[in-house]
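To start, the structure under review is shown below, and the notes come after it.
Note that one protein chain is taken out, while the other chains of the complex remain in position.
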Amino acid sequence: MGRKLLYFLDNIESYICRLLLAGFVTLLFAQIISRQLFDYSFSWSEELSVYMFVWFVFFGASYAAKMAAHNRVTFQYKLMPAWLPPILEVVTDLIWVAFNAYFVWLAYDFVFNRMNLFWKSQTLGIPMKYIYLILPVAFALMTFRILQVNYNKLVKGKTVHAPDDIDMDEMLEYEPPGVSTGSSDGTKAMNQNDADQAGKEQEVRHG
Amino acid sequence: MDESGIVMILFGSFLVLLVMGAPVTVALGVSAMASFIALDENPIKLVQIAFTSVGSFPLMALPAFILAGALMEAAGISKRLVALAESFAGPFTGGISAAAVLACMFFGAISGSGPATTAAVGMLMIPAMVKRGYEKGYASAITASSGGLGIIIPPSIPMVIFGISAIGLAVPPEAIEQHGEFQSVSITKLFVAGVIPGLVVSCSLLLLNYIRCKKAGYLGTEEGWDFEQIGQAFKHGFWSILAPLVILGGIYSGFFTPTESAIVAIFYTLFVGVFIHKELSWDDIFRSLETTTWLSGRVLLILFTATVFGRLLVENQIPAIVAESMLSLTDNLYLIWGLIIGFLLFVGMFMETLAAIMILTPVLLPVAYSLGIDPVHFGIVMVCSLSIGFSTPPLGENLFVASGISNVSLEEVTIKALPFALMSALAVFVIAFFPELTLFLPSFLGY
Partner (left out) sequence: ANFKMSVGDGEGSAQQVMGQKFAELLAEKTDNKHTAKLFLNGLLGSEQDTVNAASIGTLDFSVLASNNLAPFSPTVGMLSLPYIFENLDQAAKTVQGPVGTELTENTLRDAGVRILGWTFSGFRVLSNSKKPVTQLSDLKGMVIRVPKNEIMIDTYKSWGINPTPLAWTETFTALQQRVVDGQDTPYTTIYSMKFGEVQQYITDLHYLFLLEPLIVSEAVFQDQNKKTQQAMLEAGKEATAYSLDWLQEKEGQIKKELVSKYGMELNTLNDEAAWAEAAQKEVWPKFYDSVGGKDKINALLKSLGRNEI
């Protein structure tokens, strides 16, 4: 039970994001149907979907941090002595943590002390304060994820591979004879829309 | 603090962080923060920009197109489109590799991403080419090089991002005074404008493919066209062929905005995947949602910091300075196009496409305006130039994907893809020098 809960919490952003994404996509579809077929527009649907989208984005950014998937330019690591890149990775992550921590403080200050109390969303009537709350929350969570990734890497020796990374590894282990189509590896690779992280790995291999 | 001081801090710290291997979003955010502090401005500005840079309705097209693409993959739509293209290979020299280019064009009409196009097409077409006696390296290279068509032929995620960045930028009044009013930018217009340039790049790839295949002796099949196979591919691919029509037809006819058309495509795919092809499972849907989550999260986090970065540039009138210094170098439009395209190709070698667009649009678009270049034309040239970056080292996403599929070394694929990159670059110059190629279709259709 405890482990299940822990697993759930460890993937909390993923659950929230999938729910939000499915939610606003469905909401927009309902809006299109209602406009095209019944000539009727819900006045609040655009606003609600945009706010769901913003929450989706920032929780998604935290999720990407957990997966170590944020884009970096890394080809230059090949030109450096081998001991340097691991240090740079830690240093840049610490800079990131510092930036995020400062931003969390700014966002907290903004939401709780600076924001106009009358300010409500125009068609939903929700105080904007609650909607902006995503910023301190998501950036705090993201900071935790960066620390988590580094803790796992440095203390526990478990490197988190970016999702594109893992795909590429599997593909490389896979020997295509005349290459049969539609292999299970293939389907996984097809899910990668962007393979730069994989590139890093690849370059190390060949370089 | 004068402009050059700010430029030093902003770009200096950005480049240092980038070279250290910091995430692009961190390099942008930290350098902007440093500049705010140097300018003695309150960095609390960042908070509001974080929210508003992302909270825009047109931007929702981005996750919607990513999700639609992922679902189409899982629903078997992509597979059938590629099979259809393959059936056209026929008896020609270089026929099957030409079919790979064609497959990228078909696939480009449903997908907005380059590496996804390479992966989907390469998975089926590289083995097919190898079976017909093509060298694996060449098969990988042609696929990696054509994968860039995924972002030139609409729909296109980079065009969405360019549109969002460009809509937020005002035309400099001096430019209007000199060149008259400019047309406004919209994502729809960009989607229409990309069609002919997409064909130009495709044709250039097909031409070079023909020449290289002839030299290598890659002949077609002896049996000629297999009409039965073509018929079968059409029959099986019927619902897949409808997919691009749903997406683009909806936008072009004005039934839907680009965001809405992606939404409709999602539900169309769910319908086809579940009820017609019967290939879409709950697992597939969850996985597609998850992929969309982290991809959108990381791209749009860059959008936030890139917006702050761009705001600093604009507030300090840095684009105007860039434009001035460029014009002081030369006022020959063709030379300036050469400089811009060369710079974009260079950036595309190292940097991820969307990040490059978000960072460079606020700098380069005002330059384009001051030269009287149409913003839609400029956007298309920018997207085309950066699409080549998918297949150039050291960061060439399509090369990695293709080499991963074929198990050919990255060096070999890279070298064999280089002639195609040069050919595409040539096509980009053609597109840049003849604005009509881009602007004819939008004006013909009344946009």
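Labels for the chains are A and B, by order of writing; each one numbers its residues from 1.
Operating definition for what follows: a contact is a pair of C-beta atoms (placed from the backbone, for glycine too) under 8 Å apart; a residue touches a chain by one contact, two chains touch by 3 or more.
Only a predicted model underlies this, so the values are computations on that prediction, with no experimental measurement involved.
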Among B:Ser13, B:Ser31, B:Ser113 or B:Ser186, contact with the omitted chain is made only by B:Ser186
Among B:Ile44, B:Val322 or B:Val363, single out the residue that touches the unshown chain.
B:Ile44
Among the options B:Val314, B:Met349, B:Val363 or B:Leu418, the absent chain makes contact with B:Val314
Residue-wise, where is chain B in contact with the chain that is not depicted?
41-42, 44-45, 48-49, 52, 56-58, 167-170, 173, 176, 184, 186, 188-189, 254-257, 311, 314-315, 446-447
Name every residue on chain A in touch with the hidden partner chain.
35, 39-41, 43, 46-47, 110, 114-116, 118-120, 122-123
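The rule we apply is simple: only the chains that are shown with their structure count from here on.
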Cα centroid separation between chain A and chain B, in whole Å?
21
Chain B residues within the chain A interface of the complex:
17-26, 29-30, 33, 43-44, 46-48, 50-51, 54-57, 59-60, 63-64, 66-67, 69-70, 73-74, 78-79, 113, 115-116, 119-120, 123-124, 126-128, 130-131, 255-256, 259-260, 263-264, 266-267, 286-298, 300-302, 350-352, 355, 394-397, 399-401, 403-407, 409-411
Which residues of chain A touch chain B once you look at their complex with the stated criterion?
13-14, 17-18, 21-22, 24-25, 28-29, 32, 36, 46, 49-51, 53-54, 56-64, 67, 69-78, 85, 88-89, 91-92, 95-96, 99, 102-103, 106-107, 109-111, 114, 132, 135, 163, 167-168, 171-172, 174-176, 178-182, 186-187, 189-196, 198-199, 202-203, 206
